[in-house]
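Worksheet: the structure to be examined is printed underneath.
What follows is chain A.
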Amino acid sequence: ADTIKIGFNIPLTGDNPDVGASSKNAAQMYLKKNPNVTVGGKSYALKFIYDDNEYKAESAVKVSTKLITEEGVLGIIGPQSSSQAVPAGEVANNFATPMISPWSTNPNTTLDRPYVFRGCFLDPFQGPVAANFATDELGAKKAAVLYDIAADYPKGLAEFFKEAFEKIHGPGSVVAFESFTTGDKDFSAQMTNIMMSGADVLFTPQYYSEVPLIVRAAKEMGWNKPILGSDSWGSGDLMGLCGDDCKGYYFSTHYAAAGAKGETKAFIDEYSATYGKTPDDVAALTWDSLGLMIQAIKDTGGLSGDIKADRTKVKDALAAIKNFPGITGGMTFTPDGDPKKCAVVVQINQDGQFAFHKSVCPK
Partner candidate 1 sequence: MPLLHVTDMSHNFGGLQAVSEYNLSLDPGQITGLIGPNGAGKTTIFNLITGIYRPTRGSVRFDGEELVGKKPNETAAMGLARTFQEMKLWRHMTVLDHIKMARYSKLSYGLLGAFLDTPRRRREEREATDLAMEVLKMFAVDQFADQLVVNLPYGAQRRVEMARAMVIQPKVLLLDEPTVGMTPDEMMAMIEVVRQAHERFNLAIFLIEHRLKVVHELCQHVQALVFGQVLVEGTPNEVQNHPKVIEAYIGEQEVEF
Partner candidate 2 sequence: MLLNVENLRVSYGNIKALHGISFTIDAGEIVTIIGANGAGKSTTLRAISRMVPVETGTTMTCMGKDLLQFPADKVVSQLGVTHVPEGRRLFGNLSVMENLQLATFARKDRDNVKKDIRRVFEIFPRLEERKAQASGTMSGGEQQMLAIGRAFMSGRRLMLLDEPSMGLSPLLMMNVFQALKEINKQEGTAILLVEQNARLALKFSQKGYVLETGNLVLEGDSQTLINDPEVKKAYLGG
Partner candidate 3 sequence: MTFNFLMQNLINALQWGSFYALIALGYSMVYSILMLFNFAHGDIFMVGAYIGLGVSLGLLSLFGSGAAAILPGWLLLVLTILISMFLTAFVGIIVERVGYRPLREAPRASAAITGLMIGIILETGNILFLGGQRLKFPQLIESVTYNVGGVYVTNKKIMIVLVSIGLMLALHQLITRTKWGMAMRAMAYDYVVVPLVGVPMNTIAAMTFAIGSALAAAAGILFGLAYPVLDPYMGVSFGWKAFVAAILGGRGSIMGACIAGFMLGFIEIMTVPAIMIINRLFSLNIGSNLRDLIAYSIVLVILIFRPHGLFGQAYSAKLRL
């Protein structure tokens, strides 16, 4: 039978191997469920190729090139993180191959790149969501931010948050804007500054692995005010690492696992049954991005066999998708290739579940 190949440009080693593992898990689950796809009346076997980008930009470029020119994939899923997605997107666009980054929230990933799409909202959207939430629901007038300056995503989001918060409360209302560097484990110096600043809330758009350390440092310094996080908190492992320390805090994210319904619940149940843990954002977004890609392939109405022409067709079909029913929300792409998606704010409840608190949708 003919095959359709989809490439995965994901980090299986390097700083965040679990991100790659989640993506691969979701993909394998998808493949098991849908081993074949029918396009224009013809059945194709799906084939996924996972390539390791080592969580490095340089490698991500090589992997993209390899997937496109070597493996002859029809489209690429990934990279997950913006620091790889930005350079890899350039390659995909140059080779006119559709690429969907499930998780990259940096605007530059898709900007001016017709072939590059993403499966999530953007930081310029998420930043204000968090700022508004802090203002409206937490009653904060002064905010502190703690972020990793060396990582693309936290830094971007921290800046968007600051901008949005100061727009509401005036310049200087972000009273502490503290940073550290990737790999740092000790946040006591920054926390001491934050304690002194008199902030009402701490916003920290950090990876779930750093959150427990930050929360702990805060508590050890006597911090008893709210802490607000972002989509990077939303890993199934957060609670395993953080334990009771994180309970009661809020974060904005792509979907709320606890109390999910319908398709989303089905996905969560099946994933949990297969891999023994709740799917995190990456898994859910990878699943959706894969769904988008397959949908677009189907929408082409038939493949010619000429891979170059087919890629363009897939891209056009992707751009034309309307209201794709993803498990993380409905998706329609803007001309830039970004979906208009609602963000969810979840609270970590006393059972350690990410409980849906509210949903914020773009206007």
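Candidate entries met the following condition: all candidates are chains of the complex that A comes from, given by their letters.
The criterion applied here is as follows: a contact is a pair of C-beta atoms (placed from the backbone, for glycine too) under 8 Å apart; a residue touches a chain by one contact, two chains touch by 3 or more; residues count from 1.
In this text the structure is predicted, and so the values were computed from the model without any measurement.
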{"item": "Result, touching chain for chain A in the complex among 1, 2 or 3", "value": "3"}
{"item": "Complex contact set, residues of chain A against candidate 3", "value": "13, 15, 17-18, 21, 149, 177-181, 183, 185-186, 188-190, 192-193, 196, 209-210, 212-213, 216, 219-222, 237, 240-243"}
